[in-house]
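Excluded from the complex is one protein chain; the other protein chains are retained at their positions.
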Amino acid sequence: MLGLILNRLAQVAFVLAGLTVLTFLLVRAVPTDPATILAGEGATAEQLATIRERYGFDRPLHEQFAAYVGQLARGDLGISVYTSRPVATDLVQRLPATVELALAALVLAIALGIPMGVLAATSYRRMADHLLRVLSMLGLAVASFWLAIMLQMTLSLNLGWFPLRGRIDTVAEPPPGVTGLFTIDYLLAGQPAMAWQALVHLALPAVTLALPAMATISRFVRSSLIETLQKDFVAYEIAMGYPRRVVIWKYALRNSLSATVTQIGLLVGLLLSGSIVVEAIFSWPGLGDYIYRAIITGDTNPVLSATLLIGVIYAVANILVDVIQALIDPRVRSGR
Amino acid sequence: MADDTAPMLEVDDLSVRIGTLDGQLEVLQQVHLRVMPGQVVGLVGESGCGKSTLVRAVLRILPDSARQTGGAIRFRGTDLATLDERRMSREIRARRIAFIPQDPYLALNPLFTVGQQLMEILRWHGQAQGGGRRQWRARIAALFARVRLPEPEAMLDRFPHQLSGGQRQRVLIAAALLCDPELIVADEPTTALDVTTQQQILVLLRELVEELGVAVLFVTHDFGVVAELCSAVTVMYAGQTVEAGPMTEILHAPQHPYTRRLVECHPDRMRELRGIPGAVPSLVNPPGGCRFHPRCDRRVAGCETRPPQLVDVGGDHAVNCIHVHGGAA
Partner (left out) sequence: MKFVLRALFRDWAAVFGLAVIFLLAVLAIFGEWIAPFPEDAFDVKPWQRLRPPGPEFLLGTDALGRDILSRIILGARVALGIALTVVAAAALIGVPLGLVAGYRDGWLSDAIMRVTDIFLAVPQLVLALAFAAVMAPSIQTAMLALTLTYWPFFTRIVYGETRRVRSALYIDALMAVGAGPARIALMHILPNIMPAIIVRATIGLGVTILIAAALGFLGMGATPPTPEWGLMVAESRRYLPDAWWYSTFPGIAILLAVLAFNLLGDGLRDAVDPRLRRSR
């Protein structure tokens, strides 16, 4: 088990190193001169030269890369032109909002996606299966930016049931930071009304983000459960008088999940990329919104650092997948 | 206790259809079978003759595409078709009719310990025995010891992949005995095992059956196994019962040409090993008349056209052949 994790860590380290090279090349090897961007329009040749020297743009690429890695190792991700603050500080400050949103979406997606997949599989090729198939195909095909806007238009602007944007009302005081998740922090601080407010703010972005993930989960659970239900052990369990629901929800589903779990990486990918669009639309002050703002202001440092951070999150998620799978499946655990 | 002279399991003129892409297949037709209390009955036939379908019909675990289209399966006088899935699962399966499956490698759920899986059976059917988790564990361990599994206590916490094939089959036998059933249906329980293990499992089964007096329906394609274990035999061919009767009679005086050939195939009989030419016919388009006639060496005019009926030849012996006439034998 430990060996498995170490092995995966080594792979991940390699991939992240590669990603670092890639992002570095992106910044430095593009035909545009970074100094011109930093100096702004109308800079004099002297100013440009000063900037080149200060940031080391005049040195050979490999030296620049060594310097870049040195910075990364010290946790120095550069300065954001837009916020004029260190990118590392910004990222740390914005991570909890994204975590809260992504977790809420993941919980929703799992809580709805698994029963949907089970229902579809147990009504294979019957009405419920067809309806759920249409629903999940729609969930995968819908553009989340459009869905977000449709939800805002109907539920916020027209009906006024949900706030339009943000984590809490603009005048409200954020909770004392414990977990960084507003809903939980308000509860911990004994402010249930504020927790409710945070939850209501969370609802629309979380639903938007959850939909494609829910569709994905339901499709995976469906196809792998259909496969599992044809196994001999399912017939045996029925023949030995296990109630049908126990066979499906406990014994067959666990087998299907161990096959589905490998796809969690894909889900995390969906959630991370979805969060950029969703946070931008709902002004959710997380990583996605940060990346969006950095992109439209042409602020490369935050974009690339956030890309690296997302790579790290993605990698951690994929290692977690292995661990979860080992927990579910004793055969993986004993290395068979 | 129930009447010991009435049949425990009686399959009467059963037919089952399965819907496939090629249309409706009548996989079972005119199937008759009888198991008396305490009796061990062998159900014999080549692969594809419908033995497993019959077993599934008895346990009511046929696939959704299959339907019972005629006849009845009576257990202790109750037509099982009148029980809904819930009662079937709560009152019959495991508790009164237990099942030993064909392939011990596939029948156990790989993600749960064998203990967890057997506890599940007791959880739904163990009320009769009373007791809680600890008593259940003790009961399972005792049964494990009885089927001669090594370290019975530790065995409970093992996962299926940690056991050998023979050990898994012993686990499945123990599972079948958990609720003191009246009837055990064993679907080729030794086919997936190697020859030595097969022999050990057979010995174990015979011991247990003699000791417990439980009735067994033992499905196999191997007449040798039947001869060793059973007191009565039902022979099936292409979805039909062709002959049924007491072991000794079938073994020494088989009446149906197919049974005769099967018995000749049995190496212990010291005869020349002779396979039966041809193969079990496709059920998509079964031969008209007697289904065995294309392969039969006693074929006469009329075999292709007139389907024979199963006739009683006396002494609990019944044959389904044009050459055999009711009562006369």
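Letters are used for the chains, namely A and B, taken in the order the chains are written, and counting of residues starts over at 1 for each.
To be clear about the criterion, a contact is a pair of C-beta atoms (placed from the backbone, for glycine too) under 8 Å apart; a residue touches a chain by one contact, two chains touch by 3 or more.
On a predicted model such as this, the values are computed, not experimentally measured, just so you know.
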Query - Displayed partners of the chain not shown (whole complex) - result: A
Query - Given A:I226, A:M240 or A:L257, the one touching the chain that is not displayed - result: A:I226
Report task. With the full complex in mind, choose from A:L4, A:I79, A:L140 or A:A172 the residue touching the hidden chain. Result -> A:L140
Query raised in the report: Of A:L132, A:A198, A:V234 or A:V277, which one is in contact with the hidden chain?
Result: A:V277
Report summary line: On chain A, the omitted chain is touched by residues 11, 14-16, 18-19, 22-23, 26-27, 30, 32, 133, 137-138, 140-147, 149-150, 152-154, 157-158, 216, 220, 223-224, 226-227, 259, 263, 266, 269-270, 272-273, 276-277, 280, 291-292, 294-296, 298, 300, 303-304, 307, 310-311, 314-315
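We take it that only the chains that are shown with their structure count from here on.
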**Report entry** Length of the line joining the C-alpha centres of chain A and chain B, rounded to whole Å
**Finding:** 54
Query - Residues of chain A defined as touching chain B within the complex - result: 231-233, 235-244, 246, 251, 254-255, 258, 328-331, 334, 336
Query raised in the report: Where on chain B does chain A make contact in their complex?
Result: 56, 59, 61, 85, 89-90, 92-95, 98-99, 101-103, 106-112, 117, 120-121, 124-125, 159, 161-162, 175
